[in-house]
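The structure is given below, and queries will be raised subsequently.
One chain of protein is taken out of this complex; the other chains stay put.
Per-chain numbering from 1; labels A, B, C, D and E assigned in written order.
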Amino acid sequence: MKKIEAIIKQVKLEEIKDALVMAGIQGMTISEVQGFGRQKGHVEVYRGSEVEALFVPKIKIELVVPDSLVEKVVQTILEKAYTGTVGDGKIFIIPVEEAIRIRTKEKGEKAI
Amino acid sequence: MKKIEAIIKQVKLEEIKDALVMAGIQGMTISEVQGFGRQKGHVEVYRGSEVEALFVPKIKIELVVPDSLVEKVVQTILEKAYTGTVGDGKIFIIPVEEAIRIRTKEKGEKAI
Amino acid sequence: MKKIEAIIKQVKLEEIKDALVMAGIQGMTISEVQGFGRQKGHVEVYRGSEVEALFVPKIKIELVVPDSLVEKVVQTILEKAYTGTVGDGKIFIIPVEEAIRIRTKEKGEKAI
Amino acid sequence: MKKKFMEQILNFLAFSWMMVLVYSTDVLADQGSQPKLDTGDTAWMLISSALVMFMTIPGLALFYGGLAKKKDVLNTIAMSFVAYCIVSLLWVAYGYSLSFSGDIKGMIGNFDKILLKDIRIDSLQGTIPEVLFCMYQLTFAGITVALISGAYIERIKFSAWIIFSVLWMSLVYIPVAHWVWGGGFLSKLGALDFAGGTVVHVNAGIAALVGALILGKRKKNYLLPNNLTLVVIGSGILWFGWFGFNGGSAVASNGLAAQAFLNTNLACAVAALAWMFTEWMITKKPTLLGIASGIVAGLVAITPAAGFVNVFGSIIIGILAGSLSFFSVTAMKSKLGYDDALDVFGIHGVAGIIGAILTGVFADPSINELGKGLLYGNPNQVLIQILAVLITIVYTALMTGIIFLVIRLFMKIRVSDEEETTGLDSTQHGEKAYNF
Amino acid sequence: MKKKFMEQILNFLAFSWMMVLVYSTDVLADQGSQPKLDTGDTAWMLISSALVMFMTIPGLALFYGGLAKKKDVLNTIAMSFVAYCIVSLLWVAYGYSLSFSGDIKGMIGNFDKILLKDIRIDSLQGTIPEVLFCMYQLTFAGITVALISGAYIERIKFSAWIIFSVLWMSLVYIPVAHWVWGGGFLSKLGALDFAGGTVVHVNAGIAALVGALILGKRKKNYLLPNNLTLVVIGSGILWFGWFGFNGGSAVASNGLAAQAFLNTNLACAVAALAWMFTEWMITKKPTLLGIASGIVAGLVAITPAAGFVNVFGSIIIGILAGSLSFFSVTAMKSKLGYDDALDVFGIHGVAGIIGAILTGVFADPSINELGKGLLYGNPNQVLIQILAVLITIVYTALMTGIIFLVIRLFMKIRVSDEEETTGLDSTQHGEKAYNF
Partner (left out) sequence: MKKKFMEQILNFLAFSWMMVLVYSTDVLADQGSQPKLDTGDTAWMLISSALVMFMTIPGLALFYGGLAKKKDVLNTIAMSFVAYCIVSLLWVAYGYSLSFSGDIKGMIGNFDKILLKDIRIDSLQGTIPEVLFCMYQLTFAGITVALISGAYIERIKFSAWIIFSVLWMSLVYIPVAHWVWGGGFLSKLGALDFAGGTVVHVNAGIAALVGALILGKRKKNYLLPNNLTLVVIGSGILWFGWFGFNGGSAVASNGLAAQAFLNTNLACAVAALAWMFTEWMITKKPTLLGIASGIVAGLVAITPAAGFVNVFGSIIIGILAGSLSFFSVTAMKSKLGYDDALDVFGIHGVAGIIGAILTGVFADPSINELGKGLLYGNPNQVLIQILAVLITIVYTALMTGIIFLVIRLFMKIRVSDEEETTGLDSTQHGEKAYNF
């Protein structure tokens, strides 16, 4: 099992979510994060006084998937999150040792 | 050391927190996330117009614990987070290579 | 590649961010979390009725870096996040198997 | 059949013409030989003007702003603010003059009071200073334009809205205000409209509907209120301010003002309960948004009636306004499929029409001798009311359409799809509402 | 000892009966032979009515809503809204008649003015239209019921609250209002209550306490304000509206209204400072919530006194109201252990009682000849004040208890534990306050 963490643009969330469901994933978790990378924060101007917003709002998607699905999920995200402009985001793959469904106590791939 | 990530129902947080402290854990981190799985988002109705809330609000608990405590922590969460209805959530176990306490520079199990 | 997760005090964020950029990192992601550890939540008093805030607001920093940079990043955080009082926070190091930049499809260390 | 109906209507028209049952001129006649300023009436009209202004800024702006999506809050609010500001300037420049100074063939006023020329500090309108009467009327024009914005939000360009405000106020509001209140042809028809049900609410409601059709649907055409506490504040301010709107329309501090005040409160409360219970039965939950929506529906419906009906009439008007508006924004809207974002037509249009017609039913001469409805032996009144509403609908619909077409010749009216998705706060104003 | 006290009280009762020092009838007598409408007085009462309405919607609703937990905001607000709407209907239906029309054995009015029957557009009450007097009184009934809700929030079923509102208004508010203002037995006792300290605040405070005891504690019985900025808005609106509440109780636009106005502002400001400094000394931090709470305590305490005391009296009342209310919501509440969620008893009850009694101390005949307090040589007044408060307390406590028991026969009053944990916004209304 792997955890796939993707940092994406907010406006792309719905599209990606739909595509992932089509691709067969059964669950995912998202959270609001802020980031910077190539895309730096922007400057906001209030009454002419400039405030540097250091970070850009992003969405972090977390998905734990069986090894067999990793490739497909990555491809789906790559395709749907793409706009071609800086700030499109990143995908990280992290090993997961165990997964358990609280409701049924199932473990491993059955749990996710 | 392992990181235990649990996605749980919001209302269960306090109970779980108390039980984990009883079980001997020394620290943990939580954040507000949103997810879907078996439990799909629900429909909200405003003036008769339906809005599909894609995701359900959940709490993510993150705990880094020594290997020896993993079993106990998992059991505690399994027990306290359980309601038997869909959406009870998941537990994921992820390897951690190192932990450092900023204040004292202690490393490894002493740090957590 | 490693993911460095640091839980820090909110007021230290800017300083750390600047130092990390000086240290050569190219991107990072932050999120608002709440935690407890040695530093317990505090008591808030509203009209004399006491509310125990169980958790203390913290910032979680997530950085994926090539192995070669891990040491430097950890040192930087250790230095800048330090105040010497409880609640300074923790650093965790987690293995990452792969990283992909969505915009360019680059993989591995080039992607981060 | 249709022809006969039209004939009948024309008969009334001719008949009513002779009756010249014009509310506003009567008020003037009341003053007797020597009009004198009354400090009590003036005090009430000063505060009424402040109250009606408060309805728009920040009342309506918050009511609408709270209902918008998080990324469109400020734009929604800015639309009300800018509309009121524009109207404030243009009303003094030429609006008051064209509405209330003289009369050219029943259609429009003249230019004699451009920039309030010739209105002296001691000129009176009835027992109050004329400059105060002008100010009071200004606030009505302001809120009418602002009301429309609720249907267009989350997609119209801010610049297009500004141009629309200027044109619509000039080409729609001013003539209609003249027809009804300025001595124009509708006032001579004998239509009863105490505080502007037709001029303000039907007018705005129809403009909202037509504009929404022309603008087209939002990509996410559902309601997702970012902050219902703002809606609560807004609805409270609207209720509060409406006492000036309806009570002030007596243009005096007397029993009639008090009756209009009490009727306003009553119909509004009843409509809120009516919406709440209807919703409770149908969707199983009584929402606070439903209560707030019922409040507005009730206030709108009692507007033309407030100074004509008794408490019994107010209660019936409240019940019908609250329950029927509920159906109009749920069943009707989803069936017909237009995207009236914040239900300006569904609430102001529908409740406005209900109120206008029911005024013709319940007008009780013992409350106000100028109005006698169906229940008091004057069935014609209902037809006159319907006629007045129809004329307004046709004119407004037509002109609103034309205005949009003209603007479209010169600029894009809608923001781009990407701007819509990103949100209008950031793309139109470069701001965001909350930095939590 | 006790017997002698009761005897003394009965003496006063008999004595006072003869004096018939009834404020309201005196006002009428003032008008001389020919009562005539005064447009200035009417203007002030129109706006005062609007102000008192504004206190409830949205003032009190926001004050309470901001203090509720995040998951209970809308429900808390909806309780005030629905209470005011219900009262608006029932007051016109029978409330006004039973309170203010006629008198049956000093206990209750009659049915002569059901649905405002026989109140003509030119009927006067003093120098203002009677319909306006009815409207003004309506707003008092509305806020009194809404006030109680603060003690019951975060656990009472919305449907139970609606039924409670109907019953409590009918069985408690109407009789007490009749006793004090409608010519009932308390008014004949000679109790001084300028703007409703007893009828409104003591009454609501006791009902809050009794209901909180019957309802039982919340699972999380602490205060966790979701949004203090709403509390700020609410307290500001309350202060603003209270000028109509107290100033309007002069039922005229004159020096007495002005004195009541200034006293209101003064006592309120002083109480806010008193709470703040007391808190600063005791808990080491002056909170904004403390300032806002002191504001309300001061406003409540000055209510019965506003038109009787001079500025010196106002300052003392302010100091005592602010500091003693602080102790009542901190020390007393946690000792006695009832769960009065938003301190309705702790603030309205306690400050209401303080104000009622101190009115008997500080009433200065040079401000208002109708009131003469202990300091001006009339120690009996204090006892009369205490008696009036006691009667209200006993009656309200009893009836509120009975009302709850009756409702309980037919339905559950509290939501289920799970609904309480999930929050009443979602379980009672299917909504949430913020979609950030």
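We take it that a residue touches a chain if its C-beta (ideal position, glycine included) is under 8 Å from a C-beta of that chain, and two chains touch if they have at least 3 such contacts.
Computed from a predicted model, the values in this text were never measured in an experiment.
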Contact set (omitted chain vs shown chains) is A, C, D, E
Touching the hidden chain, out of E:S101, E:Q259 or E:T303, is E:Q259
Among the options E:G211, E:G247, E:G355 or E:G373, the absent chain makes contact with E:G247
In the full complex, chain A touches the hidden chain through residues 44-51
Had the left-out chain been drawn, it would touch chain D at residues 37-44, 46-47, 49-50, 53-54, 57-59, 61-62, 65, 73-75, 77-78, 81-82, 84-86, 88-89, 92, 115-116, 120-123, 128-129, 131-132, 134-135, 138, 158, 227, 230, 233, 253, 428-436
Contact residues on chain C toward the hidden chain run 11, 44-46
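As a convention for this text, only the chains that are shown with their structure count from here on.
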Chains in contact with chain A and also with chain B, listed by label, are C, D
Counting contacting C-beta pairs, the top-scoring chain pair is D-E
From the listed B-E, B-D or A-D, the one duplicating C-E with over half its contact pairs the same is B-D
Greatest centre-to-centre gap (Cα means) from chain A is with chain E
Farthest chain from chain B by C-alpha centroid distance is chain D
For the copies chain D and chain E, the interface residues, called same if over half of the numbers are used by both and different if under half, are different
Chain A and chain C have mean C-alpha positions lying a whole-number Å distance apart equal to 18
Chain D and chain E have mean C-alpha positions lying a whole-number Å distance apart equal to 35
In chain B, the residues touching two or more other chains are 31, 44-46, 94-95
Residue ranges of chain E touching at least 2 other chains are 430-432
Each pair of chains that touches is included here, namely A-B, A-C, A-D, B-C, B-D, B-E, C-E, D-E
